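Worksheet: the structure to be examined is printed underneath.
Right, subunit A next:
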Amino acid sequence: MNIIYALILFPLAAAIVIFFVRNDSIRNAVVKVSAFVVAVLTLCVFAWYFQNGISFTPANGEIIDIVIMVIEVLVAAYLIIAGLKNKKYIVSVFSVIQTTLILWFELTGKQGIEVENSIIFDKLTAIMVLIAGVIGSLICLYAVGYMKWYHKQHKNYKERKYFFLAVLFLFLSAMFGLVLSNDLTWLYFCWEITTLCSYLLIGYTKTEEAKNNSFLALAINLGGGIAFAAAIVFIGINFKTLELSDLIAMKRSATVLIPVFLLSVAALTKSAQFPFSSWLLGAMVAPTPSSALLHSATMVKAGVYLIIRLAPLLGLSTVGIIVTTIGCITFLICSLIAISQTDAKKILAYSTLANLGLIVICASVGTQESIWAAILLVIFHAVSKSLLFLSVGSIEHQIGSRSVEDMDILLHVSRRLSLYMIIGMAGMFLAPFGMLISKWVAMKAFIDSNHILAVIVIAYGSAATLFYWTKWMGKLVSNANVKKQRKHTFFAEEEIPIFIHTVLVVLSCFGFPLISKYALVPFLTDLYGADAIIPIGTSDVKIMIVMLGMLLIIPIGFIPIYKQDKRRIVPIYMAGENTGDNETFYGGNGEKRKVELRNWYLESYFGTKRFSFWCNVISICVLCVGVIVLIGGFAK
Partner candidate 1 sequence: MIIGTCFFVSLISYRKKVVYYIMEQQIKMILPNELLTETLRLKNEGYRLVAITCTNKNGLELSYSFDKEYNFLNLRFVTDTKTEIDSISNIYSYAFLYENEIKELFGVHIVNIVIDFNNNLYKIPVKTPFNMKKEEE
Partner candidate 2 sequence: MAILSMSKTLFKSLVHGPYTVLYPVKKKETYERTRGRVEINISQCIYCGLCQRRCPTGAIQVNRGNTTWSIDRLKCIQCNYCNEVCPKKCLRMNNEYTSPSFGSVRDDYTNARVSGDKENN
């Protein structure tokens, strides 16, 4: 028995078990054990196959095909009924279209197409598996702690923990399948399952808002699914193959670019790029573990994963330019909009969108350097962002609010949590942490490949990124006075995953030369046939390691200085009207008035209203141009 089967099937089994266990403590134990096993399995698979990779087709492929078909039909039926029941007819329509399309193809066109390698495990797959497995299992563990209090704080939601946790594991299984499949029909199946999981989790709370958002997500992703299905049909009919690797190996031509375009559209919907971005923002109503797992760390990465796979066909081709443009718009605009958000999860969502945009740009530029950057971005983003999501979840637990404005007391509530949070944010935008390194390389790659627009976008977008992260960080370090300590509990199930994430963020920065050397360079060399080189010079890497070391050592170095140099503490400057406690001043009528400090959100400048509509219009136009060019056969 191949261990890869275990990787895919074990979470599935776990999901089923968890679904049927209705006792909290037993279920929690099962989840913990399963998460641990998933992590171990992931590491085993990684260790086993990393060096040489593996590609094979399961012996009983046809049975699997049939099982898949049956499940597809069942899922479609469920979605159609759900759509009809909730009067979201578009969902039903989309579901009908794609299922018919794919069924028709399976039953007619597919006959006679031999799939040589249904499953391929190469370096990129290894990285994706590692991300999904390690982060996924950590998040599942976290979910145990999170769900303990979630229903205590939100009494109006129906308690369905078994369902929630089961879907998480189901999703893990699908995600493993997605990154391992080389057979497009299997890939498509897993793709649809992740869509379903996402829909189920967004609708978890069953509120009106959650319901609407879940159907929005479903509609958009099913739309992407149609594009995917169409691409499969097109490839199957025209090229008599269903293997992704074969498609990639083809030469660019107008006909090849059509399925590539369709697949890119599917990827863009999954990665929630403009104009399909609205669903991801809506998805933030779901409980935080699902936001962390599906909507930032792994599932949305499936989209960019597909684009990275397609990268050799993109480059400066028509489709490549279109995808790059869409990525540029998303990156820039979402970075700007994030400035105007107060809800922590919204900020994270916009930041996710922006970073996905950046990865899309990198991947679609399609040079060795840029893909190097894209993959590193995927890794760093997954780790940092899931750390941030988990921390926000815990912060909500501790202080009862998700608003950034309320986080100024966090330093007094839980010092550790704010430290984790700060490290996570630093990981998102500061030198010498991962995201910035990748951004830097991306920039270099864009210059080298003469993508001047992307260069400029990255310059502006990074500046905006700096603004919203720093002001959030500022809230976390601000020493607001809280007179009485709040009581709080920080479950070990919450803290352990967060802590491991934090360590991962730091380690990944130290370790990126290794990742680069052992995973990326061989992968890129294989992909392009030319020797890939690490885009960052060793002297720079050294300096960065020094910087990182400084960041770790200096704070510790300050401890003796602090011990030695005790100072007189004076009240803050309040124009002479202090009352003495740093919290209030004598106000207009002579009575005490509380100082309130709030960050800038520049609503009139960067508000959602100002941007969303026009950006959607522009990106739709860009897509339409793509369609016209491809249909006209002008593509090259």
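If you want to know what made the cut, all candidates are chains of the complex that A comes from, given by their letters.
Note that in this section a residue touches a chain if its C-beta (ideal position, glycine included) is under 8 Å from a C-beta of that chain, and two chains touch if they have at least 3 such contacts; residues count from 1.
Since the model is a prediction, treat every value here as computed from it, not as a measurement.
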Touching partner of subunit A in this complex, from 1 or 2: number 1
Subunit A residues within the candidate 1 interface of the complex | 589-590
